[in-house]
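One protein chain omitted, others in place.
Chain IDs A, B and C follow the sequence of writing; residue 1 opens each chain.
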Amino acid sequence: MRVSVPKEPTGRLSDAWRYCVGTGRFELALRRDYQDSLALIQREIGFRYIRGHGLLSDGVGVYRPYEHRGARHVHHSFTYVDQVVDAYLDLGIKPFVELGFMPAELASGDETVFWWAGNITSPRSWPEWADLVRATVSHLVDRYGLDEVRGWPIEVWNEPNLKQFWAGADQDAYHRLYELTAHTVKEVDAELQVGGPALAPGAGDWLVRFADFVASRDVPVDFVSQHAYTTGPAQHVPFGTHQRLAPASRLLEQFAGPGRQLRGTALAGLPVHITEFNSSYRPDNPVHDTAFNAAYLAPVLAAGGDLVDSFSYWTFSDMFEEVGVPTALFHGGFGLLTHRQVKKPTYHLYAFMARMGELLLARGQDHLVTRDATGRVAVLAWAPVDLTEHDAAPAGYTLALSIPVGAPQGTAFALRSSVSDEAGNAWAAWSAMGRPRSPDRRQLDTLRELAEPARRHQALPIADGRVDLDLTLDRHEVTLVEITAVADETPPWWDGSRILGSGNEQED
Amino acid sequence: MRVSVPKEPTGRLSDAWRYCVGTGRFELALRRDYQDSLALIQREIGFRYIRGHGLLSDGVGVYRPYEHRGARHVHHSFTYVDQVVDAYLDLGIKPFVELGFMPAELASGDETVFWWAGNITSPRSWPEWADLVRATVSHLVDRYGLDEVRGWPIEVWNEPNLKQFWAGADQDAYHRLYELTAHTVKEVDAELQVGGPALAPGAGDWLVRFADFVASRDVPVDFVSQHAYTTGPAQHVPFGTHQRLAPASRLLEQFAGPGRQLRGTALAGLPVHITEFNSSYRPDNPVHDTAFNAAYLAPVLAAGGDLVDSFSYWTFSDMFEEVGVPTALFHGGFGLLTHRQVKKPTYHLYAFMARMGELLLARGQDHLVTRDATGRVAVLAWAPVDLTEHDAAPAGYTLALSIPVGAPQGTAFALRSSVSDEAGNAWAAWSAMGRPRSPDRRQLDTLRELAEPARRHQALPIADGRVDLDLTLDRHEVTLVEITAVADETPPWWDGSRILGSGNEQED
Amino acid sequence: MRVSVPKEPTGRLSDAWRYCVGTGRFELALRRDYQDSLALIQREIGFRYIRGHGLLSDGVGVYRPYEHRGARHVHHSFTYVDQVVDAYLDLGIKPFVELGFMPAELASGDETVFWWAGNITSPRSWPEWADLVRATVSHLVDRYGLDEVRGWPIEVWNEPNLKQFWAGADQDAYHRLYELTAHTVKEVDAELQVGGPALAPGAGDWLVRFADFVASRDVPVDFVSQHAYTTGPAQHVPFGTHQRLAPASRLLEQFAGPGRQLRGTALAGLPVHITEFNSSYRPDNPVHDTAFNAAYLAPVLAAGGDLVDSFSYWTFSDMFEEVGVPTALFHGGFGLLTHRQVKKPTYHLYAFMARMGELLLARGQDHLVTRDATGRVAVLAWAPVDLTEHDAAPAGYTLALSIPVGAPQGTAFALRSSVSDEAGNAWAAWSAMGRPRSPDRRQLDTLRELAEPARRHQALPIADGRVDLDLTLDRHEVTLVEITAVADETPPWWDGSRILGSGNEQED
Partner (left out) sequence: MRVSVPKEPTGRLSDAWRYCVGTGRFELALRRDYQDSLALIQREIGFRYIRGHGLLSDGVGVYRPYEHRGARHVHHSFTYVDQVVDAYLDLGIKPFVELGFMPAELASGDETVFWWAGNITSPRSWPEWADLVRATVSHLVDRYGLDEVRGWPIEVWNEPNLKQFWAGADQDAYHRLYELTAHTVKEVDAELQVGGPALAPGAGDWLVRFADFVASRDVPVDFVSQHAYTTGPAQHVPFGTHQRLAPASRLLEQFAGPGRQLRGTALAGLPVHITEFNSSYRPDNPVHDTAFNAAYLAPVLAAGGDLVDSFSYWTFSDMFEEVGVPTALFHGGFGLLTHRQVKKPTYHLYAFMARMGELLLARGQDHLVTRDATGRVAVLAWAPVDLTEHDAAPAGYTLALSIPVGAPQGTAFALRSSVSDEAGNAWAAWSAMGRPRSPDRRQLDTLRELAEPARRHQALPIADGRVDLDLTLDRHEVTLVEITAVADETPPWWDGSRILGSGNEQED
């Protein structure tokens, strides 16, 4: 049955999907590969904010106690903070500030998270923590201007409901941290935006208790944040992990959670940011490298903006060291890009989204249709992922749309770009190459070539202002079709049959 | 029948195909689009020399007579010469110097060629011509060094056997010009390389008479040059031309001509340079934009090096104004690239050649096979063009090869890149777009995307050190297959069935 | 006597000086050197518009008559127009559109101007002229959008009051041209901005008659334009010109002319653009290369914005061919930059202006003082040029200012940048090098190094919120002093005497 896409838009396409993207720890942003990747992503996708851990961890060098004339003092030092934030702004992206983790010399304990050892304990001096927050936020305001920094969300800590990220997952201690931090931020300027609690999925009533706490003590909250992932427990192999996966609809349910939980509380109606999401929460699960991941997430990108103000893909690059330095080019990292800028299928899902128009024409379980100001209609379509019957997943999923175009008749030009198990799939190519852990330059070039979407064009006849678009999708295909009515400039003397190679050229 | 490619090379692949490339008139090299195109071409193809007309024409401003204190003097001025040659060397390409045409103020008549009015008459003062040649060559030697300039061929004039290029096609006058010029060049330095006569096809006995002349008067000649084209007379439409075409084998026959004609003369054994060749000699014949042109020329590139020292594609870019400023992006120009760097199918034929190895393994009527130092085997294959039965040209030309690879067993990784009527064919896409004369930026982006070859990869099983390569070619397809034996680094714990999206992932 | 600069601004500094800059003919913008120069200028100066001749001349290829099926037709072709305007917008500059000169095939006569032969006769078909204007303006609107193009002034022809630029300097014919053109532009869109008459200096009553004409016939005029130069008749030497020069105040008088002349007419109060100005109107007068030129024009840049909406330096680059291809790197060209981006002193005058603040604090016969939003005070000072007593021109002109800074006490950091006969003067360096016509690469590097301003820094003590600035200026010096109150971050343990090299380091 052919789906008729309405001519009149039903609204605007939310850009919650591109509001924010995740990154590895703060000082990785000093790296060239990281910045090259981010530059590419900003050129072809264009995120607005970037969020990651470790701003206050030792590798950034902000908190610097010293002794002078017998007394203890603290320098707050922004050598790397400035280099990173300057680079972000040069690349057209702004920080979504996450305050954490604890500097080792300010920490009350020595529990750490990750290979890079972020300290996850509360401060041993709360006033010094407040000084650190105040100095950091004030410095940003001084350097970048109040107008600019008022636009940067400031989030307090990360996933305090997990013992790995906050010692004991102690909610009372988090409330204390949040309260002090939020007040300190607001002391710098009352219009700065502060929020939390950046919960990992499965937090139960945490958020409600947080709402009660801040309401009871009149603590400032400008936005609420939570994370969303759909994989189960990790089964490890060396340098890798396997997991089971819930349907993608569960991501949308998780997005909807904070709004539902906060209904009736003092925090109802606040902006909700999903400050991390992905299929798997592991940086070593091969799923991230697959076309499956793109097809799985396509409906989430298409619909997530109805539920939240943002949902931030975790993360843009494999330059990420939470479980150590990667031992192979493809290692199941979160990145849209591998090291050295090989594009994964999910990268293209985002790049396709970036070519959608502003006006929403239609949305279904396997498609999203938009139009832009020039009249170009963009169709994003995907082969829905059935997690229960994969072996039967058809390589020939079909989809038929009737698309309104801006001209009553003539032809439309359709450009189709696809990624799938076969096409635009560098991971599959790398597998066929023998999974070289450290590809040489020619192999990298080959991977980059094979990472590009397959592109075709087609002339579609327009009838009554519409074209029929019939798509057959390969296994795990995500495809973008861009349709434009043709303004034919062919001159009257054009005679294709006289062009050499046309098949008729040697007739006299 | 499967063709068995020998394991041992039969020789080295000549690089006569990349020795030189043609260009529009000299001062067009000042343009940014020109230099951007040349930079791209040098990165992906890598020619050694570049040759074009107009070095001494008025637009370059070399010959500058003036009066001072009542006497006439001549400045020789190299403002643009230096800018262009500096740019060439920066781009890794050297000039194949063509001395011509005549400065208007030095000319004996006012006949001109081309929209840009190159004067084609002999000098009104032969000593001033010699001064001009001497000053120009000396300046190049001064600026770039004798060692460098000794490597630059210096060709005297262009196609003097045509009335359009040399007033009256007067051979005696050309001989006088050649003699004076050659001696003048050698006066600057005896090891500079001078040659000619740069004949247009159909020159009859010109070359033999030239050989007789130089032998009889002991005139220096270091190389012989001629041109080759296979189209017939032009049938004009506005801003365009149609022509009939001879088989590509006629190009190879033309290449062989000078050697055959000079046998037994004093010039026998000299290097022969085909300083221009193409299918059509018209800069407004759409054939240059087609995949047909690539398939037509593929056997010429594969075999031409057996016959001559170089054959220079006329020209690398559509930035070319012999019939005026182009009125549409695709206009049948000679270029491998259009303005703004849209790649034509013939561009890819050259880029594919640039990825061939140094060792020649096999060559047939539809294929060329090489190996490089790393063991990579490269197969260039093409659908042969049958000029008499085009309508019957099969979309499914097949080819079967047995290819030796460097490993006795296992698998080989094959990367296939193709252009054809359908794939990697920006001209076809532009036609489907309605042939926009001045595409907007989005259209240019689309054209560039669709101009890339279709790329696929495949794993081929190795048996007895060989893989079977079965190719089916589309209409006018030229394809490159690069084959490498896989060094498998897959770790022992890799279990594809556990990877999400594999089809088995949800089984416990 | 020390001049006390007021603390409170007297207004904002007009940016009429950077509103527009001149350029050589349209298709020169295709050149790489041109675009490299413009990129540099946009980075360090930042003009808003660019204006030059020749948009409709043959080299751009817009007007393209042809025959088809026995009838005459005209294509309007924008191949190069689009390349140039795309490049302009990429470089952050917009076209100030000048409609002219006449395509040869549309011209009523064969009179031309310049080496590059711009046809200066009226159209032989007025309807075809209107078609050409309509097609050109419509194309710009289609490609760049109406909002964008409404911001581009459109000027009709150039200097019609000179016989060199408009056959017979026939004012009635110009009125006819203007009327038809203005109406045609407004037919495309009524809010497009059209104006003229782009008069050369010394036009007498032309402008008043033009005002009368347009008023009497209700012809649209959105702005008025005129040119300003202060040199007298040319005395030629080979490839060069000498002229006498009026004081710079005469430029300001010329700027004031149109407003004064139009007082009481229907055009009173319209924006006035000086669409060309310079000292000499000759592209081969060495004055353009000198520090004298910068010092001469400094008061004009400082004050011109009081009189007109813009005054456009003629021109930004020596890539300019009105008298042919330059025969030497320095040849008296109009450019702020030579070929290959050697900066002339006048370049720095503009670059200094670009570092002035928005708030005007003071202006005198030898200085201009501004402040920006960060509190930085910028002082532009120059050694006034006395045209009558040059030999006596002191190398030691002095100037004493009292400058308000944002701090009551402490010190201020002053950065001083200077060009003069000695410093930042590539022309002087080139003269000392022996005036090489075509400098080699090392010479070009040396010239670029010596073209940079001399820069010094100084710590000035603040007393009562002010610093004393005492300047001694070299011959023809233009200097920029940027003053900022120091926020001292020196730590308490800093002891300069312990730093090696301080002079005390080896004392124990």
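Note that in this section contacts are C-beta pairs under 8 Å (C-beta built on N, C-alpha and C of every residue); 3 or more make two chains touch, one makes a residue touch a chain.
The structure presented is a predicted model; accordingly, all values stated were derived computationally and were not measured.
Student: Out of C:K163, C:R209 or C:H242, which is the one that touches the chain we can't see?
Tutor: The one listed residue touching the chain not shown is C:H242.
Student: Write down which of C:M1, C:A71 or C:A432 is the residue touching the left-out chain.
Tutor: C:A432
Student: In the complete assembly, which of A:G324, A:P408 or A:G496 touches the absent chain?
Tutor: If we include the chain that is not displayed, A:G324 is the one touching it.
Student: By the contact criterion defined above, which parts of chain A meet the unshown chain? Give residue numbers in ascending order.
Tutor: 30-35, 59-61, 64, 66-68, 73, 75, 77-80, 82-83, 86-87, 139, 143, 237-239, 324-329, 339-340, 437-438, 440-441
Student: With the missing chain put back, which residues of chain B would touch it? List them for me.
Tutor: Answer for chain B: residues 68, 492-493 touch the chain left out.
Student: I need the residue numbers on chain C that touch the omitted chain, in ascending order.
Tutor: Residues 235, 237-240, 242-245, 279-280, 285-287, 290-293, 296, 328, 374, 376, 385, 387-388, 390-391, 393, 411, 413, 415, 417, 422, 428-429, 432-437, 442, 446, 449-450, 452, 454-459, 476, 482, 486-491, 493-495, 498-506, 508 of chain C touch the chain that is not shown.
As a convention for this text, only the chains that are shown with their structure count from here on.
Student: Go ahead and name the chain pair joined by the largest number of contacting C-beta pairs.
Tutor: A-B
Student: If you average the CA atoms of chain B and of chain C, how far apart do the two points sit, in angstrom?
Tutor: Averaging C-alpha atoms per chain gives centres 43 Å apart.
Student: At what distance in angstrom does the C-alpha mean of chain C lie from that of chain A?
Tutor: Averaging C-alpha atoms per chain gives centres 46 Å apart.
Student: What are the residues of chain C that contact at least two other chains?
Tutor: Residues 68 of chain C each touch two or more of the other chains.
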